[in-house]
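Chains shown are a subset, placed as in the full complex.
Per-chain numbering from 1; labels A and B assigned in written order.
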């Protein structure tokens, strides 16, 4: 039986088909059921569609003002919750006047009971106009439906259209209320389509080059995008459009102009790549920059596409010289450690092989909050026999897995992290990272270091008071810094 | 004469809110029940965002269930969601209590949550024939539409719902009920410490201290399901009807106290939290009033330690410094008074809620401290920021949401209130009681020393 019903799930047997234990001999189609509604009250880790749209996709833009059409909560919760920094640089060479604008401000309509009764469109309109006055710097205004405004049926597109003319800048409505779809994934989908429908093709870039790419589905979490950008720059490749980390409103409007689109997060952003390809004939490739091997492989692919093979090799060689020896150290330390990858989606398949091959770890379970079938195909392909693949895991399942399998480390979100700790298992945040970036060569080293620091945190050997400790055998931690070994400290006289 | 200048938000748009919606408060209240489980009847974001916020502030697990409302519920109603949510929670987690908390969506689609809960409870009773104990699980419906009130009123509604549903008359006890407000584990522990010194048994309505700050001890931690230590037991809440009195140490979330008074003749005192010297004095007097206990020397010694700390340092380092305070209405009221007690000037106090007597209280503090106070009322962090840029202060006190402004303007931020996520340990320490005031005094003074005295470091030689 490839599917597994957890003890904890015996009262909700519908969970069985979401938990798949890999068997090599299974037909391809056997994999976790996914992208379906969560069982109420089951302690899912999932979020809502609004979070998927604003929290993931659009919130990363550096020059856009957001007006959430909601009772105050949705606005409050979307205030800078993601860790995507921005630089002030604009495509025309000027600087956006407010640093980290996207982390600093979020606007909302603060819907009251009367609006629920009489409709909130007036309030929305007034709020957008006021917000625009408050931040004239913003190059566009995006506004969001939420459960309340979705249910009362405010026609946000109409307001957006009217105000686009009135304010002389794009006002775009995103109709992804919280209840839409089974998870935040629906919000990604809606945001992709909205951006494509409303924006792509509406502007032209100041100039183009034969080496322009679009980087799609990279949100610059903890600076990930900047790592990739440095590789591309060294290779002679320009990112013409970012979707949407450290990006600008205008870049979205000319997403039809790159020579090639690179799809980094294939769950949240393949939609728009497809749409652009279909309408504008811009080809795309799905890329994977997690770990040194994938990163090298994908840089080579891109290099080949642009005839920049040598440049790609140079980037790879440079970086490997820097990170290789330290990674060796960590591999030695991480060898055989059991690890779970509980990601939102793609990281569960991005990281499975690298953690095994490059760091010698033993991935014994992967899970995802909102993956679709294509993602689980890859996950299944990339994990070993016997590994659990869990769709939309809930906290009792999480506890059961820990008790049964006793992993050494769990990569998960902040909601799981502290629960894992209470059960005695280290956990690091894989959605937004501990000390990122985690992408690329340096990023993979950061990930290795964070995993090492967590597994070898001396406290894990001291969790329980010992009445009779066993002699001198106590926790040891070694520095992962290679530098240090060569560099004996000087003596002060 | 000193006075206040009330500055309300004039724009409609809210920018960086200083409040959130009701359900969070209700969830917080339910988290303080021993083996209590909040079940939010709404979209998944309604639980996930709140769990995220609790997790980053307390650095603890925050188990909150959700009924996962979707499009179909908008059409057919959410009965199935809430009902199966309750049942699933009940059979899989066997909690002592489930708080069924409404949201904007469940209210708009018109779900009769009270009715649904009743029906579900009956079903649980039937199910308990095969599955023992399910009928013992309390299920409390809590109506907290997000488009009414704010997190503070949600907390108020939550505590009141618990008490109204559970409190039952019995033998009178010597206990005192305390409604802590949305405060930290450290605050509740300080209140318990005071009660212990006073020899009073207290019932926290509710007690979030251990649930939000529990030891890491796998060997004794219950799993499958994991429940944190502590919380007020359902029986204790039942017994709250028989206490000598109730003190709501939150002026704006005391309706459970009123309810206990009306329904069970438990005298109610609803007041600003005991932040600072005079407010803590008042808290002690209130305890004495309700219980006729003595104020023991041990607590007066703690008071004396605070007095000593202020006498030795306040006029030397803090006098005349201007302070801007932002956050929840209760905490900011207490902080403003304390800041005056140590000779600083609370020149601006900003809150996001519309708690009605807030301006009056500021008026009193203005008179008492001799400071003109600009009261930013029903405001947001954007207004706070604009004000500060035009009217610089020496110090800000408030949540971590002021951190970027603090960095930009070079004005130290003393972290207090909820949420504090960019420093560690704040939830462990009180700001209430004499010990809380000592902590505040230390935080404030050390921030002033670092920012304003380190540059003339010789002044710190002695």
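The rule is short, and it goes like this: a contact is a pair of C-beta atoms (placed from the backbone, for glycine too) under 8 Å apart; a residue touches a chain by one contact, two chains touch by 3 or more.
As the structure is a computational prediction, the values presented were derived from the model and not from experiment.
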Formula of the whole complex, where the shown chains each stand for all their copies: A x2, B x2
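Here is the rule we use: only the chains that are shown with their structure count from here on.
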Intercentroid distance (Cα basis), subunit B paired with subunit A, Å: 32
Subunit A contact footprint on subunit B (complex, rising order): 11-17, 19-21, 23-24, 39, 42-46, 48-53, 55-56, 59-63, 65-71, 73-74, 80-82, 84-89, 91-93, 103-105, 108-109, 145-148, 150, 214, 216-219, 221, 223-226, 228, 382, 401, 404
Complex contact set, residues of subunit A against subunit B: 7-9, 11-12, 37-51, 67, 70-77, 79, 81, 100, 103-113, 115-116, 123, 126-128, 130-131, 134, 146-148, 150-152, 177-183, 395-396, 399-400, 403, 414-415, 417-419, 421-424, 463-464
